[in-house]
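All remarks here apply to the structure that follows.
For this depiction, one protein chain was excluded, whereas all remaining protein chains were kept in their positions.
Moving on to subunit A:
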Amino acid sequence: MSAAETAPAHAVGKGGIGAHLAALLIALLLLFWTLLPIYNMILVALEPGDSVFSGALWPETFSLENFRIVFTQDHWYLKHFWLQMLNSLIVGLAAAFFTVLIGSMASFSIQRLRLRYGTLLSNTALLSYAIPLSFLAIPFYNILHNYGLLDNLWALIIVAVTFATPYAIFIFSQYSASIPIELDEAARIDGASVPQIYFKLYMPLMRPALVAVGTYALLLAWNEYLYAFLLLSSETTVTVPVALGYFLSSDDSPWNILMAAALIYSIPPLVIYYAMRRHMTTGLTVGSVKG
C-alpha cells in the first residue's frame, strides 16, 4: 500500500485488473483478521455443552441451546441477565439524556450568550477530555462511597455524564458555529426570552449534533466496564459487562454460555452504531482537518 491510493479518483483504478486483484486480496486478509475474534464468539456460542473443548474450526453440531439458556436465565451466572440488560439500558439512556441536556446548556451559554470566561471554560473542558478515565477510578470510588452512592445506578450515570460532557461541549460548539447568531438576535427583537430561544430555536437547529452526542454517550455508558465493576456490586444492580466479567472468576466457566450472553449484549450497540453511522461520522469529521 502506498501513495497510489491517495491520489484523486481519476488517477486510481488505472492500475487495471492486477491492482484490482491486489486490492481484493488485501480486503480478504483484512476481513479475515477483523472477523476472527467475532467468528470465535459465534463458534463457541453455537457449540453444545462440552464440545467447547473439541478443537473444531467450525461448528460440527449446531445448537441454539446456549441462547435458550441465556434467554430463560437458566444458569446460576445468568439468574438476573435481563435485569442487568435493563440496568445497562437505563444507564445508557440516562447518560445520553443528561449529557445532551447539560452539554447543550453549557455550550449555549458559552457560544450564544457569550459567557464571560467562556473560552477558558471550554479549554478546561478540553483538558478534562484528555484525562485517562481509569486514572480517576480510585478517588471516584472513595468519593461516591462518601456520597452514599455505591451500588446505585446513579453512580454510573454520573460517571458517564462527567466523561461525555466535555466531548459534547466541543461537538456542540463546533456545530453551532454553522447557525447564524442573527437568528438569536432576531428572536430577541421579537420578544423571545433566553429560555425560549434555547428550547424553541437552538435545540431544534442543533438536532443532528444532539443525536450524535446522545448516541456517543449511550454507547460510552453501555460499554463501560471498570467503573461499573467498581461502583456497582449486587447481582441486581450490575450492568451486563460486569456480569460477563464474573464468568472469568472461576476456572471451569461455561464459555459457550458466556459467549452467547456476550453476543446478545453486543447486538444493541451494533444496531445503534450502524443505524446512526451517518450522524456519528458528521460529529467526528466536522473540521477534522483545518490546520
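The working rule: a residue touches a chain if its C-beta (ideal position, glycine included) is under 8 Å from a C-beta of that chain, and two chains touch if they have at least 3 such contacts; residues count from 1.
Operating definition for what follows: contacts and distances are computed from a predicted model.
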* Asked: Can you tell which of "CMD domain protein, Avi_7170 family", "Na(+)/H(+) antiporter subunit G", "Carbohydrate ABC transporter membrane protein 1, CUT1 family" or "Alkylhydroperoxidase" UniProt lists for the chain that's not drawn?
  -> "Carbohydrate ABC transporter membrane protein 1, CUT1 family"
* To do: Among A:Leu46, A:Ala106, A:Ala209 or A:Leu232, choose the residue that contacts the chain missing from this document, as touch is defined above.
  => A:Ala106
* **Contact with the hidden chain (one of A:Leu78, A:Ala212, A:Leu230 or A:Ile257)** => A:Leu230
* Asked: So that we can see where the missing chain sits, which residues of subunit A does it touch?
  -> 1-9, 11-13, 20, 23-24, 26-27, 30-31, 33-41, 43-44, 52-53, 55-57, 101-103, 105-106, 108-111, 113-116, 118-119, 121, 123-128, 130-143, 158-159, 161-162, 165, 169-171, 173-174, 176-178, 181, 194-195, 198, 222-223, 225-226, 230, 241, 244-245, 247-248, 255, 258-259, 262-263, 265-266, 269-270, 273-274, 281, 284-291
